[in-house]
Structures are given as structure tokens and as C-alpha cells.
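My structure is below; once you've seen it, I'll send some questions.
FYI, not all chains are in this one, though none of them got moved.
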Amino acid sequence: MHYHESRLRARYAETDQMGVVYYANYFVWMEVGRVEYCKSAGFRYKDMEAEDDILMVVVEAHCRYVSPARYDDEIIVKTYVEKATVRMIQFGYDLREANSNRLLATGYTKHIFCGRDLKPMRLPPKYQAYFAALKALD
Amino acid sequence: MHYHESRLRARYAETDQMGVVYYANYFVWMEVGRVEYCKSAGFRYKDMEAEDDILMVVVEAHCRYVSPARYDDEIIVKTYVEKATVRMIQFGYDLREANSNRLLATGYTKHIFCGRDLKPMRLPPKYQAYFAALKALD
Amino acid sequence: MHYHESRLRARYAETDQMGVVYYANYFVWMEVGRVEYCKSAGFRYKDMEAEDDILMVVVEAHCRYVSPARYDDEIIVKTYVEKATVRMIQFGYDLREANSNRLLATGYTKHIFCGRDLKPMRLPPKYQAYFAALKALD
């Protein structure tokens, strides 16, 4: 399966008083992962929005927390496509602490393609090609 | 079923360039909901941490996004307990826009009780009583 | 001097591993303060953006931290206008812990009025009237 690995470092801002990374921030890290995944697939999500008025609107998000991430940990976000049609795409994620390869969390986010008006739309062929290319790598 | 309703207002900081509230922030709102739920149950989560060294560590989080929340919307977070044992508690949430009563999202978070060392523990009887009292209200 | 007091509660998400509220979040609280200030002046910032295409773009922000805010503290954000012309407005803020009235921080944010294109503009007379009315209350 094709996947992309992003690296980032847990910020102080992302911790909470429990001394670990606050749970909502894992979803921000997943965003970092899928943006880079798109780049690895040949396009920038930024351009998809700005030039083609296609938004990937989140309709579902899930995370299972296995082991806490801590401040200054280097994090590897492994992103892959779990499902994709012309109307939706579901990304899967594994988050690991880089040094130890310890699993921190797994999760997924499901998105529908929408226009600027946030109405659902079919993904134009141009972008289908990008995702199709990835499948060929599977 | 016993539940608690919290009210908050969507902040500018919580929006993103799509013009709606960024998806990870719904999990912050769920936190607001469960903290107030605990208060309505007779104890402060803050004290549970500070005085009794019991942490509610998130092990799973899920959100289904139905309709976008927008800047300055008044949000009602309805929180209830879906499941509870001496080792874990699962909160459920409905998020609505207050004026229209439009459903924005539903979700849940699952937590285990841990000590300061983040090791799982059984919830002491004192706190079991709080949750039991709530059940009696079901 | 006219001012507005907003109340909010420090969220777990807003703390960091130092056990206090992360410093950048005070600027989010200032935003809550100035939005409510505008409402107290008779208009919603939301409408100013959506209906009149006027944005208040931050050009400067400052905070002096006096005493740490902690999780679940009730915070009073006192907001007032320090300076205002047809081109800019500067808000001042005092942040206090509600129970003790302990001063947490003071700060200011300076904004210019801009159109959707983020180009500076003069504030239209309609909105000047709102701010003028406030001055009359001084």
C-alpha cells in the first residue's frame, strides 16, 4: 500500500497539564500527514482549494490513543488512503514516536469533496488521476 | 438519561480558512462539555486531579460532523455517559447550534482512570458514588 | 472609560505541561473580549465582516503576564478602547481571575480596518457612529 511519512516535533503549546500532548492535537497532526500525502501524490491541497475550488470537508474523525506523546518528541505520521471514491476519501494514520518507533495512536478521517458553498460534488477527473496513480502503486 | 448542556460561543481562533470551525476544535468543545458534566455530578475534575491524583486519560475519540459550525455561533454541547465501569468511562456528545437547534456533530470520548504515573487504576468508591448518583437519575 | 467585561473558563486544552495556561492563549481570550466589546457597542463583528466586508486586521499584539492562570479558573477579560481613528483601533485588556480578582495579565492589540483584499480602508461612518457612541460614555 502506498503511504507517506511526515515528521514533526511535539510543541510545548500542544501539551496540557497532564504533561502529555492534548488529545485534540493528534487531529492537527493527521492534517499535516494528509497534506503531505497529497504532495507526495503530485498535487498541493492548497491549489486544489485556491485554483479548483474543491474542499475536502471532514465528515468523520477517529483516534485510538495507545501511548502518550510528550513534549519535544519527534513524531512520525504515516498516512495512507483507506477508501476513495469520486465523492469521498478516507485517510488512515499511524502515529509513532520516531526514536523508539513506539506506536502512539491510530486513526482515520473521512472527507467528502465539496465546492466553495460546502455542497458535495464529484471529484473532477484531473484529481481522480492523482489518486488513481497512487492506487497503481499499491 | 441524565445529561448536561453546556453553552459556548465559536471563537474566531477556532475557525479555519474554509470559513467554518476547524474539525479538531470539536474535541475541545467536548472537553468543555464533560468538565461541566462532572460539575453537575457534584465534583470538579480539577479537584479529582489535584486532590486525588486521578486522571481521566483519553483512549479513544470519535466525531461525526453533520453540519458546519461557524464563527460566533452559540453552541450547545449535550453530554451524557454512555458507559461506565470502575476502570473506564465513555461520554457521548451532541453538538447543536443554539438558535436553530441544528445538529452540528455527534461524538464520544472514552477514558480510563489513571494515577499521576499514567498507569491505569480503579476509580475509588468516592467517585463511583458520583457516577452512581447520576445513574439513579436515568 | 467605557469597558466591557467578558467571562470565560480556562480550558484543559489551554494549559501546558507547566500546569498553567499557555501564553499564546491569552491572545485568544483577548479576542473573546473584543468581540463582546463590539456587541456591547451595538454591532456584531461577524456582521461587519459578512455584510460590510470590513476586517479588523491585527497589526500589533502585546501581553504582560503578571500571575499564571490555571485550569478551570474563571477569567474576567476587561476590554476597553485605548485609541481609535477612522483607520485603526487599539483595544486594551485586563485579565483577572474572577474569585480572587487577582490580576493575570494586561495587554493590547492594535488593528487596522481592511477590505476583503486585506488592503487598508477608512472605517465607514456607520461604524464610526458605534465607536463614537462609546466615547460619549467615557
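First chain written, first letter: the chains are A, B and C, and each begins at residue 1.
Heads up, the rule we're going with is that contacts are C-beta pairs under 8 Å (C-beta built on N, C-alpha and C of every residue); 3 or more make two chains touch, one makes a residue touch a chain.
Remember, it's a predicted structure, so these values are computed and weren't measured experimentally.
K.L.:
All chains are the same sequence, and 3 are placed; what is the full number of copies?
P.N.:
In total, this homomeric complex is built from 4 copies.
Everything below uses one rule, namely that only the chains that are shown with their structure count from here on.
K.L.:
Between subunit C and subunit A, is it the same set of residue numbers doing the touching on each side, over half shared, or a different set?
P.N.:
Since more than half of the residue numbers are used by both chains, the interface counts as same.
K.L.:
Average the CA atoms of each chain to get its centre, and name the chain whose centre is farthest from that of subunit B.
P.N.:
With centres defined by C-alpha atoms, farthest from subunit B sits C.
K.L.:
Measuring from the mean C-alpha position of subunit A to the mean C-alpha position of subunit B, what distance in angstrom results?
P.N.:
The answer is 24 Å.
K.L.:
At least two other chains touched by the same residue of subunit A: list those residues.
P.N.:
17-18, 20, 24
K.L.:
Using the touch definition up top, name the residues of subunit B that touch subunit A in the complex.
P.N.:
Checking each residue of subunit B against subunit A gives 17-18, 20, 23-25, 27-28, 31, 49, 55, 57-65, 68, 109, 118.
K.L.:
Taking the touch rule as given, give the residues of subunit C at its contact with subunit A in the complex, in rising order.
P.N.:
Touching subunit A from subunit C are residues 12-13, 15-20, 22, 24, 71.
K.L.:
Please output the residues of subunit B touching subunit C within their complex, sorted ascending.
P.N.:
Listed in rising order, the residues of subunit B that touch subunit C are 9, 11-13, 28, 31-32, 35, 44-46, 71-72.
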